[in-house]
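The other protein chains are all here in position, but one chain of the complex has been omitted.
Chain nomenclature is as follows: A, B, C, D and E, assigned in order of appearance, with residue numbering initiated at 1 for each chain independently.
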């Protein structure tokens, strides 16, 4: 027997609110009163979920499902560390949403701010709008960012998308900012649109797939144009999630570059060839 | 009256620093932070009036500057960091904390004579 | 009476040239040697253009300013303490202690 | 401004008795300057290419092939051949120092440009001794970093809202806090925001209660809610400053000011805050 | 009992535990997928001489890479045996085939939490052929290895699934002559091939050299099944044939589960008895001493039209 928990935003707060208490893990099995009393932080004041949200709960089939209604751009850290269940944010989401996430599904119907899915370990995040900077990246000083799971973004993403990622998949249908996949350790990043400066700089391993030809650093060596078999699989995998990559689908050809030569050159950048 | 597009770089100048220490309301400081340095060819192309005043516009705002020519690359303009340059800066830091202080796309246009007069009226 | 300070450290920039010679006459800096133009100006003009103690635009007393400052900071949920690029580390230490006390955010111009 | 004479290009050292003659000076800048005119080599680059330039130098130092570059290809507006020469020069020198200014971190690429430069310096040390020094503008901005680091663990952008230090430039840094309107009061010490920050950030500051500790009249003193005049450090108040290379020096008070030092003003505010908090606790 | 007038002997087929696995071999088109499948399943009739028994199940429904593919099943006597033979076969017969890729075909027939299922490494061992240029890629939850080859990349899954399966299900068709016996066997094979999860490892699905345990030669552990050889019927004591029986064909079945083998045998027998000239259906066993699995012909046929539904 599962639960369906509705959190309805009363009014957008003027200052950001840190709400890492909002995860299916944490709300499961609690009654409305208990949920309302869970702590959130607004600036230096410890407050409660109930100060910002109406809480309604009903029994349902399936896993725990938490639905937030309202523009939550001022709410940081929602879904941080969640490990199961479903968390749906009907509007925008603030910083660090889904950071350190370990499992389950997190859906954002609006835009997501910076550090979406930072250090994520598992599960799936989908964003209907745009995402900010440092999607799936590593916090400063840490050498490994996202280490598993999947982040799917319908819109654009900012700078340093997937930087220092260790494992997992980030797919952005739109454009990405500078330093996409900076110091990528492994894993897969897809960007369908334009990308900013020096994608893949200092990458060690892993794959960056681009829909448009970028200007590459001279530490990326052109190899050949071909149809990688794994692309078909990736395409099918994401199509299975309702996320369709480039037109032309599975039959796409790519230019393959190896790099970054400064870090062993084991990584690859694949650039889609439209014809 | 000429106009052109270019890249703005905000800088710190020793003259600005010295003037600043005399007071930020001093004429010297106020004039220095509104002084745009540009390449002599660009300078000529702008066909500036006697006061050498021009309007500088970025996506964030627009300001009046006083132009002076100096050796340097074409299409790149230099303006000391201060209250004038600040009007042209966007707050976006791309998550780094640092706004784009350098390399801002701008459009510069010489200020027409009548506008200069208006300016004088106001000041 | 003239006092000559030798090996004065210039506080203007990160070079901290420490060989300045500063002459002070009746508590007024009258001469600066060895400094660069900015450093010299900083010292020569340090005692001019001083600002007044003001609360909401009008001149006020020290105690009133402190009370108003404290009131603002205690009331704030997200106070920002910022600057600290041209003051002593002793003052920075105190600023951090204050920030901790009011549970605020502290930053300096090196973030941009 | 006395950097060249006292510390770098011209200074005579134990191992460089001839000063300038014993050194090779290379200037990389977007336009000529008095410094570049006195350099042995001046490379006039196009703005915003810092990362690519350093990356190319790293590849050259590492002896890697550079895709698509020939002698006359331009990298950052300068012929590749010249970068090759520079790389050789750096590798062959006995002791090298890169002095970089905020131009590096305020241009496109920002902190990554500095990270890339660090990588270059580290890699050069496989061949010779090489260091990088960040040229710090304000007198004690390094001291501010140092104190924050030993008290909070982080040099800047530190948030205490949860009772302990947290760090995240881009989130807790001043421009971002103001841009996203995340501060509801400000205390500004020894810095003029009106001279440094984007105008819209200044405009937001104007909309929240602001306390300002500053010796001199400036644009900010005209609007701050509380203006506390203070004695300028190193002139009217003594204390410690950290040079850009981490050498701390004690500054002496030279003249008396009728106003307190920053330290005293902050102590005063802290006492008052404590009194208010105790009052709160008593209620 | 009798089926279509043919006697079904009241006996059982004796089968053994084996390890089974399924590959999905894909390529740019059906031709090359089939070429790869033929090669990888080639010369794999009996564990006795080949180390593995294999067969092509047929075209894959949906392949991981969306290309044309063939599913193949392999059965070996032990975990180690299967692992080493698969490594050899995929390396020599799939990787070498133009445009091919090789995936774990999965075992949907077995509940995922069954303790009969285990994983074994393939890609993680084959990757070394890439001489340091290999790369892995995780898609979904699975890891694949990409080995550079002359036409692009050979992609092979890191781990494959194996199951404790069954080999040696069988039945024998006793007929009045070679023609009837073969026709009958062909009919059975056609029917049985419609089923997934089982293979008939012998040529065309039929074996004419049935064997028995032991030999009069010390160096041989198995020898021809003298009891069913018509040409020496007169000389062999206890021959299983009578004077009217002139030819026997055997169909051997390996399958992922007992149920699948039973089903396949029933379907095969029902088809076999339709051919005129078939005199008897029987099965091979060793008195129940050697194999763990016993498929009683009457029992598997008793389930009505479909055989194994009882």
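One rule holds in what follows: a contact is a pair of C-beta atoms (placed from the backbone, for glycine too) under 8 Å apart; a residue touches a chain by one contact, two chains touch by 3 or more.
To be clear about the criterion, contacts and distances are computed from a predicted model.
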**Q.** Listed names "Sodium-dependent bicarbonate transport family permease", "Formylmethanofuran dehydrogenase, subunit A", "ATP-binding cassette domain-containing protein" or "NADH-quinone oxidoreductase subunit D", matching UniProt entry of the absent chain
**A.** "Formylmethanofuran dehydrogenase, subunit A"
Q. In the intact complex, which of the presented chains make contact with the chain not displayed?
A. A, C, D
Q. In the complete assembly, which of D:46, D:113, D:145 or D:225 touches the absent chain?
A. D:145
(Q) Touching the hidden chain in the complete assembly: which of D:199, D:225, D:240 or D:261 does that? (A) D:240
Q. Out of D:90, D:249 or D:273, which is the one that touches the chain we can't see?
A. D:249
**Q.** Of C:40, C:54, C:77 or C:93, the one touching the omitted chain in the full complex
**A.** C:93
Q: From the listed residues D:51, D:83 or D:160, report the one that touches the chain absent from this view.
A: D:160
**Q.** Residues of chain C in contact with the chain not shown
**A.** 6-7, 9, 18-19, 89, 93, 97, 100-101
**Q.** Missing-partner contacts on chain A, residue numbers
**A.** 139-143
Q: Just the residue numbers, please: which parts of chain D touch the chain that's not shown?
A: 6-7, 11-15, 94-95, 122, 125-129, 131, 145-146, 149-155, 160, 162-165, 167, 238, 240, 242, 246-250
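Here is the rule we use: only the chains that are shown with their structure count from here on.
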Q) Which chains are shared contacts of chain B and chain D? A) A, C
Q | Chain of greatest Cα-centre distance to chain C | A | E
Q.
Based only on mean CA positions, could you tell me how far chain C sits from chain D in angstrom?
A. 18
**Q.** Overlap residues in chain E, where contacts from two or more other chains coincide
**A.** none
Q: Scan chain B for residues touching two or more other chains and write them down.
A: 14, 17, 20, 23, 25, 93-99, 101
Q: Please give all chain pairs that are in touch with each other.
A: A-B, A-C, A-D, A-E, B-C, B-D, C-D
Q | Partner chain A, residues of chain B touching it in the complex | A | 94-96
Q: Enumerate the contact residues on chain B facing chain C in the complex.
A: 14, 17-23, 25, 93, 97-99, 101
Q) Touching chain E in the complex: which residues of chain A? A) 167-169, 187-188, 205, 207, 226-230, 232-237, 250, 266, 268
